[in-house]
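Inspection log for the structure reproduced underneath, given as structure tokens.
Omission of a single protein chain aside, the complex is shown with its protein chains in their original locations.
Showing subunit A:
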Amino acid sequence: MPKPVPTPYIPPSTDPSIAEQSTVHDVYEAIAPHFSQTRHKPWPLIDRFLSSQPPLSLGLDSGAGNGKYLVTAGSYGLDLIALDRSAGLLDIARRQSGRKGVNGDEALWECVRADLGFKGWRQGVFDFAISIAAIHHLSTPLRRQEAVQALLQPLRHSSKRPYARFMIYVWAYEQGAASRRKMGAVAVVPDGQTESAEVDKVQDVLVPWVLQAQEGQTESQVFQRYYHLFVAGELRDLVSSAAEAEGYRVLQGDDRSGGCLRGTDKWLRIRAEGWEADNWWIEGEVGLGEVDRQDERTPVEADGNGQG
């Protein structure tokens, strides 16, 4: 069998949530154990983000998958709740190591089965939130924005440090030379659709996942997962529009206009962003009133290959 390659995604005319059921949710349920075997190592920037949270903080991992960041969070004395759509992945996540029980036993992690757009969290309960390699599975701009809004809504809003922080990672359209992902610009375009200039920039793709033949089966199975590949600046724009929809004043980097914020004004500040190993990432914080810039900690920085 030739190696399957990514193909452009043709948006359905029906409800996008129905298409996502077959191109995202069903696939993850089917490949959960195999997928989990390939996802162990925490990405360094997320490790550093978690290590910078005050000890005993409580966080949300939205789109937690197999829960690999639970282990990282546990190692830094944090508590983290895993949210995912896939029951199969959550069953793996809850049994991840790193949560101390009594007598040296390992305890189970807390998991909640829900969509990325889940709005059921009470406001102000989380000290930090991450969404790593998840939001790119949502197939419309509105659904992606709602996922970011759902990530911001339960964050603690404080008028002084430490402010609640969040970090988001998504797959990038721009790929490094050493990329093992072959998609986006190089996705195979079916015959007859090549004359349009737009196909040069295919941001919505189906990426194959090959599940090797299991015992008792003769053939491997190929599953197609939907991805939206983010271009430069798109993640920042997404966070900004989500923040505006939630009534935040959006502050950029060293923006000092925070000085004229009133006590009850919600603000969101983008602390850092960048490209790393074929992903776009962004780190931000939220708070109330005048921004306290004392004791500023440096945000995480990409190791060498960041750009922008």
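FYI, a contact is a pair of C-beta atoms (placed from the backbone, for glycine too) under 8 Å apart; a residue touches a chain by one contact, two chains touch by 3 or more; residues count from 1.
Note that in this section contacts and distances are computed from a predicted model.
S.K.: UniProt name of the unshown chain, from "Trm112p-domain-containing protein", "Ras-related protein Rab-21", "Dynactin subunit 4" or "Cystatin LXN-type domain-containing protein"?
M.R.: "Trm112p-domain-containing protein"
S.K.: Out of A:124, A:141 or A:233, point to the residue that touches the absent chain in the complete complex.
M.R.: Among A:124, A:141 or A:233, only A:124 touches the chain that is not shown.
S.K.: Among A:74, A:98 or A:154, which one is in touch with the chain left out?
M.R.: Only one listed residue reaches the unshown chain, and that is A:154.
S.K.: So one chain is hidden, and I want to know which residue out of A:5, A:71, A:112 or A:133 touches that hidden chain in the complete assembly.
M.R.: A:112
S.K.: With respect to the chain omitted from the figure, which of A:34, A:48, A:94 or A:161 is a touching residue?
M.R.: Residue touching the chain left out of view: A:94.
S.K.: Under the stated touch rule, tell me which residues of subunit A contact the chain that is not displayed.
M.R.: Looking at subunit A, the ones touching the missing chain are residues 15, 17-18, 56-58, 79, 81, 85, 87, 90-91, 94, 100-102, 107-108, 110-115, 117-122, 124-125, 146, 154, 156.
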